[in-house]
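Shown here: the complex without one of its protein chains, the others still in place.
Showing subunit A:
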Amino acid sequence: MTTEHDTAAPPVKGGAAPGRPPAGASAEAAKKRARLSRRWQRDMRWSPYAFVSPFFLLFMAFGLFPLIYTGWASLHQVELTAPTDMTWVGMKNYTRIFDDDFFWNAAKNTLTIGIISTVPQLLMAMGLAHILNYKLRASTFYRVVMLAPYATSIAAASLVFVLLFGRDYGMINWVLGLVGIDNIDWQNDHWASQLAVSSIVIWRWTGYNALIYLAAMQAIPQDLYESAALDGASRWRQFLHVTLPSLRPTILFTVIVSTIGASQLFGEPLLFDANKGASGGSQHQFQTLGLYLYEQGWVNQHLGRASAIAWTMFLILIVIGVINSVISRRLRASS
């Protein structure tokens, strides 16, 4: 770190190196020390980069490069049958998808499914975390149980939920029937199908988010609660005025992560479709952008157009990111 040239032996700096007592004043030993200290400095300067470089190399090869290349591919006609042949078409892929009603439909579905899945999920997670933060018997047991859905894969969970949401013989309609509600067509009804797809997401992620909130709650200093209690605040008011404000950064974070997750939704709507298509139901009623991307790229075999969809989704995420940073700056300014 100290000198620019590794080759120039820094005689005095040697002291920072292996702190052995100088053994004799012979030229040999001095040379050896110089060499050691050169090696030492090289080590100190370059090792950190060596340690972080595998991550960045992998990221560049399998993250950044493909991401940028997606933008490039989106300006070409590329067919699935010959993925390496690219013909320049300019913005044509974009005009095609923006003219496609199914694109806007998918965008709308992604938004509504995103809201239906994220909002109740995070609210329940918050409540659950609050309860888990009490002194409980067998508290570890509950925490592990809440994670069982997280251990279940998207594929398995979606297939099970298809059956649970069966119109004629499904468990859920049967239970609803017990309280006098008629069979709901969870596959074909617009809102019901979106609710069903969302429920898979909610089921898998609520416990996980509860743990994240719980972790943040446990970091809140106890004296905040004590002074609130002295002021005569009820538990509910303590939750509102102590817990929630302290959790603001965590809440914002889970909202962002869930939003990104929701924007990418793919496996759940794909496997929920009883017709085994990629259209997200016969009326595209629960087709998300992720699924639309897959349908364009791998069913209709237009990889170029699929790239345009991916790049559009990426731009949407950037917008979300910017909005987020504005909000968080506001929050910081206000607190």
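The criterion applied here is as follows: contacts are C-beta pairs under 8 Å (C-beta built on N, C-alpha and C of every residue); 3 or more make two chains touch, one makes a residue touch a chain; residues count from 1.
Just so we're on the same page, contacts and distances are computed from a predicted model.
**Q** Under which of the names "Spermidine/putrescine import ATP-binding protein PotA", "AzlD domain-containing protein", "NADPH--hemoprotein reductase" or "Sugar ABC transporter permease" is the non-displayed chain listed in UniProt?
**A** The UniProt record for the chain left out of view names it "Sugar ABC transporter permease".
**Q** Can you work out which residue in A:Gln77, A:Thr112 or A:Ser328 touches the chain that's missing from view?
**A** Checking each option in A:Gln77, A:Thr112 or A:Ser328, the one touching the absent chain turns out to be A:Ser328.
**Q** Contacts of subunit A with the missing chain: which residues?
**A** 1, 17-20, 39-40, 43-45, 47-49, 51-52, 54-56, 58-59, 61-67, 69-70, 73, 78, 83-84, 127-128, 130-136, 140, 142-164, 168-171, 174, 203, 206-208, 211-212, 214-222, 224-225, 235, 242-243, 249-250, 252-254, 256-257, 260-261, 263-264, 266-267, 271, 276, 290, 294, 297-298, 303, 306-307, 310-311, 313-314, 317-318, 321-322, 324-325, 328, 332
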